[in-house]
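This structure is in C-alpha cells; I'll ask about it shortly.
Removed: one protein chain of the complex. Kept in place: all other protein chains.
Our next item is chain A:
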Amino acid sequence: MSHRSSRHLRVGALSRVEGEGALRVRVRDGRVEEVQLRIYEPPRFFEAFLRGRAHTEPPDITARVCGICPVAYQMSACQAIERACGVRVAAGVADLRRLLYCGEWIESHTLHIHLLHAPDFLGVPDAITLARRDRAVVERGLALKRAGNAVMELLGGRAIHPINVRLGGFYRLPDPADLRRLREQLRQALDDAVATAAWVATFDFPDVETDHELLALHEPGEYAVDRGVLRTSGGLEFPVEEFLDHVVERQVAHSTALQSTLDGRRHLTGPLARYALNAQWLRPAAAEAARAAGLDGPCRNPFRSIVVRAVEVVHAVEEALHVLDHYQPPAAPHVPVPARAAVGHGATEAPRGVLYHRYVLNDAGLLDSVDMVPPTAQNQLAIEDDLRRVVQDNLDLDDGELTKLCERAIRNHDPCISCSAHFLDLTVERA
C-alpha cells in the first residue's frame, strides 16, 4: 500500500552497470504511471563513420563499441562479412573462435556476478566491501575472471579489444604449449565456477514472475553461442537474415529511447532466454550445477538471472575445455576473404544476449551501410516492464528502499549501456 498518493523516484546515475543511464519512476494514486530507463550515454555514430571503410575493418572498429564484450562485436562482424563474401572458415578456426567467445562469457559474466550483481544480494555497495567480509569468495571470483581473461589474452592478444581476430580467422595460431597451460587453468576454473553457482544459489531472491517473449539463438545439439537460427519462447523460428523483419526499432511517444520489439511485442534476450530455450544442451557439469541450484525448467524471475549466469559460466568453462580436447590446428591461421558486392548478416550470443550485425558491401570492397542491434537496446522494454512490476508490488517500501530495488531490477539484466546508447535516441530535457 502506498503511504502517499504521489511519488517520484529518481536515480541520477546508475551504478554497477556499464555505461551511463538514469531511471525515473512516477507513481500516482497507488498506480505506477510512468517508468523510464533513461540512457544519457552520448552517441558515438559507429554506423555513420563505418560507411566507406574497408570490409576488413569492422572486427577492429566495432569492438570499440563495447569494452566489456568486444569479442561479441568481432564475432558478429566476422560472421556477417564472411557470409556476404561467401567464405567459410576452417573447422579449427571456428573452434578457436568458440574458445575465444567462451573466454568472454567467463570474464564478462564473472565480472557481473561478483563485482556488479552480488553486492545487491549481500547488502554491500561493492565487491571491495564484500572482500572485507568474505575475501575468499571475492578471490575465487577474481581467479575465475582471470581464467576468462587468460583465454582472451592467449587467443586475442589482450582481453579488451583483442588484436588477433581478423576476417577469415586469426593473425597467429596459438602455441600448443600455451594451450596446454590454458587447459590446466581452466580445469581449476571449473571447480571455481561450480562453487560460484552453488554460492549464488543461496541468495534471497525477490519473488517476481515475468512474461516477456524470449529470444535466443538456437542450434539443436548445442547451447548456441555463435551459430544457429533465432528462436522465441512462442515457438517462432527465423534465420538470421530475417532478423530485421522481426526485431524492429521504433520511437515511442514521450520515451527517451528507440526501443526494439519482436513482432510488435516486448521481448527479452540474454541468459534467461538462452536457458529457457536451450537448457537441454548445457554440458554435464553445468546441467548438474543448474539442478543443484534449483533451476528446473525455464526461469522467469530476473532476480535469479545471477544463478543462470553462474550456470552459463560453468558451461563456458566446460565448452572451452571441450574445444581444447578436440582442437585440430587448421592448415593456416586464416583464409582469404575477398570482397564482393553483397549483404551479410551475423548474429551471436553476447553475454547479454543476441547481437545482430548487417553490412552492405559494394564492389569496391567498401561498406555502404551498417546496422547493429545490440542486446540492451532489445531488452529496454522488458527492463521497463520489470521496473513497473517491481514498483507496483512494493509500494509499501519507502523511497530509498524502493529506489534500490529498482536499481537491482535494472542490474538483473546486466545492461550494457555503452553498447546500446549508440543506437538509442537521447532526449535532453531543457528547462
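Following the convention adopted for this analysis, a residue touches a chain if its C-beta (ideal position, glycine included) is under 8 Å from a C-beta of that chain, and two chains touch if they have at least 3 such contacts; residues count from 1.
The rule is simple: contacts and distances are computed from a predicted model.
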- Message: Missing chain, UniProt name, options "Sulfite reductase", "ABC-2 type transport system permease protein", "ABC transporter" or "Coenzyme F420-reducing hydrogenase, gamma subunit": which is it?
- Response: "Coenzyme F420-reducing hydrogenase, gamma subunit"
- Touching the absent chain in the whole complex: find that residue among A:127, A:262, A:282 or A:339. A:127
- Quick one: which of A:27, A:66 or A:167 touches the chain that's been left out? A:66
- Task: Would you indicate which residue among A:133, A:158 or A:180 is in contact with the undisplayed chain?
- Result: A:158
- Item | For chain A, residues in touch with the removed chain | 13-20, 41-49, 51, 53-54, 57, 60-61, 64-68, 70, 111, 115-116, 119, 125-129, 131, 135, 138-139, 142-143, 145-146, 149, 157-161, 163-164, 166, 171-172, 249, 251, 258, 407, 418, 422-423, 425-428
